[in-house]
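For this depiction, one protein chain was excluded, whereas all remaining protein chains were kept in their positions.
And then subunit A:
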Amino acid sequence: MRKFLKPAVFLLALVPFALLLIRALQNNLGPDPAQELSIETGEWTLRFLLITLALTPLRDFTGRSEFVRQRRMLGLFALFYATVHLLGWMTFILGFRWFAIVEELIERPYITVGFTSYLILFALGITSPKAMVRKLGKNWKRLHRLVYLASVLGVVHLLWILRTDIGEAVLYGSIVFVLLGYRIARKLNTKKSVFG
């Protein structure tokens, strides 16, 4: 059973991308496919980030370790969707005009914030192989805590885009808040039990 879990999660994580691809090929993304692609890939990036963050609490509550074993892969899927998001924006919204891309990255705070989040995810992605974990030692964990910063920046990026109804950003933001709060509380508790 267990050995099928990883491939199953892998395939499941590809489903949103496959559906987008099918819709794109059928020209079924609506009148403004560039916008639709941006929204969908942006949201899936956030969802995968939140799923990744939820795995440790899930282990704590269920006492089962299968979940955390999927973390590296799911984290890489967050990076994957973020990459499609970024490339889609460059290609379909800005028509690959380099001057425009650079200008946007500098001039628009919500894009700067989103891109910063992407750079963090990218750094986490390239340091995710086991060899890198060994090489970085203690620093690896420090570096990978930045995933919380990436998530917060992702939510800020979303909040900044929304025009009239901030419901979605409030939802994602609350989840990040709860998950981050849980980790901090857990950390404080462990310290207490060690020193107290």
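Simple rule for what comes next: a residue touches a chain if its C-beta (ideal position, glycine included) is under 8 Å from a C-beta of that chain, and two chains touch if they have at least 3 such contacts; residues count from 1.
In this section, contacts and distances are computed from a predicted model.
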Not counting the visible chains, the remaining one has a UniProt entry; which protein name from "Protein-methionine-sulfoxide reductase catalytic subunit MsrP", "Hydrogenase-4 component E", "Branched-chain amino acid transport system permease protein" or "Membrane protein" does it give?
"Protein-methionine-sulfoxide reductase catalytic subunit MsrP"
Given the contact definition stated above, which residue among A:I93, A:L146 or A:L180 touches the chain not shown here?
A:I93
Candidate in contact with the missing chain, chosen from A:R108, A:R142 or A:R186:
A:R108
Which residue among A:L29, A:V68 or A:L180 touches the omitted chain?
A:L29
Residues of subunit A in contact with the chain that isn't shown?
24, 27-35, 37, 92-95, 100, 103-104, 107-110, 161-167, 170
